[in-house]
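Note that one protein chain is taken out, while the other chains of the complex remain in position.
The block that comes next holds subunit A.
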Amino acid sequence: MSKHIETRDLNVYYGEFLAVEGVNISIAARSVTAFIGPSGCGKTTFLRTLNRMHEVLPGARVEGELLLDGENIYGTGVDPVTVRSMVGMVFQRPNPFPTMSIRENVLAGYKLNGARMSKSQADDVVEEALMGANLWNEVKERLDKPGSGLSGGQQQRLCIARTIAVKPDVILMDEPCSALDPISTLAIEDLIHELKQEYTVVIVTHNMQQAARVSEKTAFFNIAGTGKPGKMIEYDETATIFNNPNNEQTERYVSGKFG
């Protein structure tokens, strides 16, 4: 189910602008990896290259290799749609489809692709995904109500359920808790711990405590100045990054001296 990720000299561009430079990282399967760093350093941009969402934006492109279990997802002839069905993504703001009910939102990955499934199959998928997202007990009575009627934290867990319903190998999370209150954040963090049993999870966060709580490994990104490319400064065990970093910039950042 779960795959490991490896990048080789990955450069990410917006048109001619080099946004992230020379990333070499190896992310193990069935682990949680956190990306931290100041705003604008390219964490989110890099995360979006992991499922080829980056190139949705006009002029955006990527150089280098990104291996998913040894297969280059930027190789010639690779269909980005296939990559995205293997690498799911949860966004910063909860974005359930407003025209769909809770049930349809969970099934969106199948329904939007025109997959046919029997009602009992669909029921199984919905229940399993919502259970997996710790949302089943809260919404099982109102599966046919619109997804946008849920609270922010519930909506975000609905989006996670939607992502795990299609059984990806990797789940990317772009600051999934930044729009949520502490209780919803706790629910999502608990969920991340459970997701790690089956999936490779990569999370971008501004909250260093969160990175320390949920992740096994942490990558610190930084930018030398405006207009300069972002770089991955240090990548190590989370405990090392927060307690005993090798790099001086990392130490200054995690101790709150800048950024």
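By our rule, contacts are C-beta pairs under 8 Å (C-beta built on N, C-alpha and C of every residue); 3 or more make two chains touch, one makes a residue touch a chain; residues count from 1.
Operating definition for what follows: contacts and distances are computed from a predicted model.
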item: Absent chain [UniProt protein name; select from "Carbohydrate ABC transporter membrane protein 1, CUT1 family", "Phosphate transport system permease protein PstA", "ATP synthase epsilon chain" or "2-oxoisovalerate dehydrogenase subunit alpha"]; value: "Phosphate transport system permease protein PstA"
item: Option touching the unshown chain, where A:G109, A:G132, A:G153 or A:P176 are the choices; value: A:G109
item: Residue of A:N72, A:N95, A:N134 or A:T240 touching the missing chain in the full complex; value: A:N95
item: Of A:M53, A:C177 or A:M232, the residue in touch with the unshown chain; value: A:M53
item: Absent-chain interface as seen on subunit A, which is shown; value: 51, 53, 56, 58, 81-82, 84-86, 88-89, 91, 93, 95, 97-99, 101, 108-109, 111-114, 142, 145-150, 159, 162-163, 166
